[in-house]
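What you see is the complex with one protein chain gone and the rest in place.
And then chain A:
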Amino acid sequence: MWGWWRFGKWTVLIMFLHIIAILIFTKGFLLTRTELPHSSHCSDLSQSPCHSSPSSSSCWTKPAVDRLIIIVLDALRFDFVAPSSFFEEKQPWMDKLKVLQRMASENPSSAKIFKAIADPPTTSLQRLKGLTTGALPTFIDVGNSFGAPAIVEDNFISQLIQNGKRVVMMGDDTWTQLFPNHFNKSYPYPSFNVKDLNTVDNGCIEHLLPSLYQQDWDVLIAHFLGVDHAGHIHGVDSTLMIEKLEQYNAVLEKVIKELQNQSGPGKLHENSLLLVMGDHGQTLNGDHGGGSPEEVETSIFAMSFKDLPSLPSEFDSSSCEVDLSFPHSFNICWRLLGGIEIFFLLGCCCVPLLITVEKEKEKSLNTLTLEKTLTPSKNICISSIPQVDFAVTVSSLLGVPFPFGSIGRVNPELYALAVCTWNLDDDKTWNNQDQTKLEEWLQNYANVLCINSWQVKRYIDVYSASSVIGFSSEDLFRISDLYSKADENWSYTKNLSSYKNGSSNTSLPVLKRQIVAYSNFLSYVAELARSKWTEFNLKMMGTGIGIMLLSLYCHTLAIKKLNKSYGVSLLSSRDSGISFGLMLTFFMVLIRAGSLLSNSYILKEGKAANFLLATTGIMTLRYSFMKNKMLIEVSAAIFLLLTFIFRIAIEVGLFKQAATSQFMSSSSSWMLGISISQSLWTYMAEIMPILALIVLGYFLYKSISSCYWGIPKYVIMGTILCYFLVALHWISESNILDLAHFLKGFGKNCIPRTVYAITLVQLSLLAIVPMFCKEETSNCRGSLFVKMMSILSACSSTIIILQGKQGALVALGSLLAGYCMMRLQGIEQHTVSGTAGISILDPLPVLQWSLLAVCLLFASGHWCAFDGLRYGAAFVGFDEFILIPQAILLTIDTFGFSHILSVFGLPLFVAFPSSFNQTEHKSLFPIKLFWIFMVYGLITAITATATILCVTIQRRHLMVWGLFAPKFVFDVVGLILTDLLIFVASIYYFNGLEDRIGNAELRRLW
């Protein structure tokens, strides 16, 4: 053990450094928010200080709208909707949705265009989640939504269902993924074919207009995808995009016309609200996902079809008064928020448009600021609304409880539009009647805000009580301070309002102050939540990277030390210059590290790794030609052939990935071209894995035939038994041979569990037995080889059964590849080594081995994303969900070939009982083994460090959450696992080695 410590302290140190670095970096990078399973209920309101609504039928707020039509136009840029006069320059894609602009300018009291600010990541799924839950998106929503994207948090749609509303959905099938059982009727259309501009839209149009006449729904959602797809394929400035927008204009025109026709008293849409909105924007190239203004700015158009009494004309004109002395500028004025007159001055909070655009994001944080920009030509006033406000505002309009985790605020203007269309913008001409109306409205709104604040406060309290990473106590203190202040006022305001006939002169300012207090509280919470959940902590990330680099330094230091002791004890005058292999390795690692900077290379990482692997393969082939070794040339050629086969497997995996990934359009159509008769194909697919298992078993049997040592023989026999069981398992699953009834007595879980049990027994045998009985074998290499074979075989049976049928093929492939590499390594030993037959330390085979490991990960049908995990593997041998064993099974399945077998297989390069020479110094043997472990660890660590660096550089990238972050998680987990496995493997292999070599000799070396 002491001898091991001389080597092993480095692994411990490096593992320690890695864990620290990764923990610190992750804390700064991965924004985590715990998903709470709670949901709001009608009865909860009794705990709040607010008025419950007077009528018993309603829930939290008095329903203001009976029916709601939500038309989502995916990737709707703000400038698609807003009039072109808002922008410096008119572009061809502007002013195409004319009907919305016309409505907004003709009836400003019932129709309005809002600029909606989304929170990145601006991808449809995340946005729909954010829109319906009213919460902020984060990378890991820790909860039980493991795998399936269905929303488990409380949300607007499930509140609708709970409160007896009927929801109809049509269009993008993302909705049905998110809400699998929520809709009364749904007409989903597949959304992943980006090149298809029309299927979803035509389906929507087909169902939308007839649905408007039906009575069987309360909320209708129609999600159009054409604009998003047109943007992805052709960009914003394209004729297809303009055609799409014109098509939408026609559809919306029809919809609005129908709704208007039906809006009379007693008719279907007497009290309906139409919302036309985007889920996010897009850049001019049609990309979205990131946080640039173009992507986060989208639009909401709201129109109410209440039969409204027409308002006096002075209300209209005064709101958007135009100063004609500045012909091309907008009437601009600017008021600070928080003033008493806020509601009378909403229309005047204007700043120069450019500044508005630039500061838009900051301002949307201070959601109290309601800017308006006025056009000289049409009286369209546009205010902005953060998307988190959507869920709570719509909930309050429909009178359902607000989603539990929402942190939004009921938006006054959107609320006003439907509740009681009150022209808020006038501060000069209002008579008594209007004032009473206004007061009533304010009273109502203050009550809604009270409920809103109470709900947000409750969420913050529950969240900080139940979450590990909560808010700091200072923040919590400030929150409760703001809340209690607002609440204090409220008890006074409530009392005041109970005297209905009290002087309105006093009640108005009090109400306004109350509203401001609540708004302050809500905006503070939203701001805090954004900083906690959506902002990176650069200091921590930097520290993490620093420690990571330090660990790399330690790693190289350790390797240098090993090199030195190797070279010193060699006492040969071997030139210590930089060999070609070292340079090539360095170059390859550099390329691989650099490739992680680009999302495309991460997406096709398997292929990139295979490319590098094949390149090294070609180099070795060339090298073997140089050496004129016939046998070795053959193994190099076989190796290349294997990389080709792995590549095919990787492409099959990519094909699978493309079906689910949102970033990849499905390519590689060549596989569909294979038209071998179906039955033969399935027959092959059934037979091949079993054949592979038989071949594997035969190899194992051969490998122990010359072995006299006790334990490994039993272990390998056990593995062969396992293979037999696995083959039996597959046969019983398949329907070629009708064996199922033979095995009915067993039950289908029996075989996998037996295999797990055998594996455990084998591993414990291997771990425990060498401690007690020491075998004396003179041949170091031979015994190491046997040790390696026994542990690999012990691990392999479990991995193969978890991986399913492909597992056997991949295992066979990796075995062959390993054998070829060993032979190729042999030439180095044989030829380059000098007098004593000592192999030089060449990192190239280790690099090849690590590239092969990466290829194996992808070839076995995995990829670095959470949908790349094979969840089915967790249920091999288990029927019901038990977290810990299944997490272990999933880890073994994911990292089985690429990490567990690879690390345990590393002694391959020294352990092969080569016929070449036995003369090598025994004492050098552990050093070389250790050196290989260290180099392998270093390559993994460099790749992981590169991933961390690239993730940091690309933290504002479009696909940071979709691609870079999952890759980061995979790499980091892989790195720690590799460290751990190297630690375990070095103990396993060194235990016994040192006895043979003798501690004294080892001590001499150091």
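Quick note on the criterion: contacts are C-beta pairs under 8 Å (C-beta built on N, C-alpha and C of every residue); 3 or more make two chains touch, one makes a residue touch a chain; residues count from 1.
Convention: contacts and distances are computed from a predicted model.
Peer 1: For the complex's missing chain, which UniProt name, "Cytochrome b-c1 complex subunit Rieske, mitochondrial", "Phosphatidylinositol-glycan biosynthesis class F protein", "Translation initiation factor eIF2B subunit alpha" or "Exosome complex component RRP46"?
Peer 2: "Phosphatidylinositol-glycan biosynthesis class F protein"
Peer 1: Using the touch definition from the top, which of A:626, A:760, A:882 or A:953 touches the missing chain?
Peer 2: A:626
Peer 1: Pick out which of A:213, A:492 or A:644 touches the chain that's been left out of the picture.
Peer 2: Selected residue, touching the omitted chain: A:644.
Peer 1: Just one of A:607, A:748, A:870 or A:955 touches the chain that is missing; which is it?
Peer 2: Answer from the full complex: A:607 touches the omitted chain.
Peer 1: When the complex is taken as a whole, what residues of chain A touch the one chain not shown?
Peer 2: The missing chain touches chain A at positions 598-601, 603-604, 607-608, 610-611, 614-615, 617-618, 622, 625-626, 628, 640-641, 643-644, 647-648, 663, 668-670, 673.
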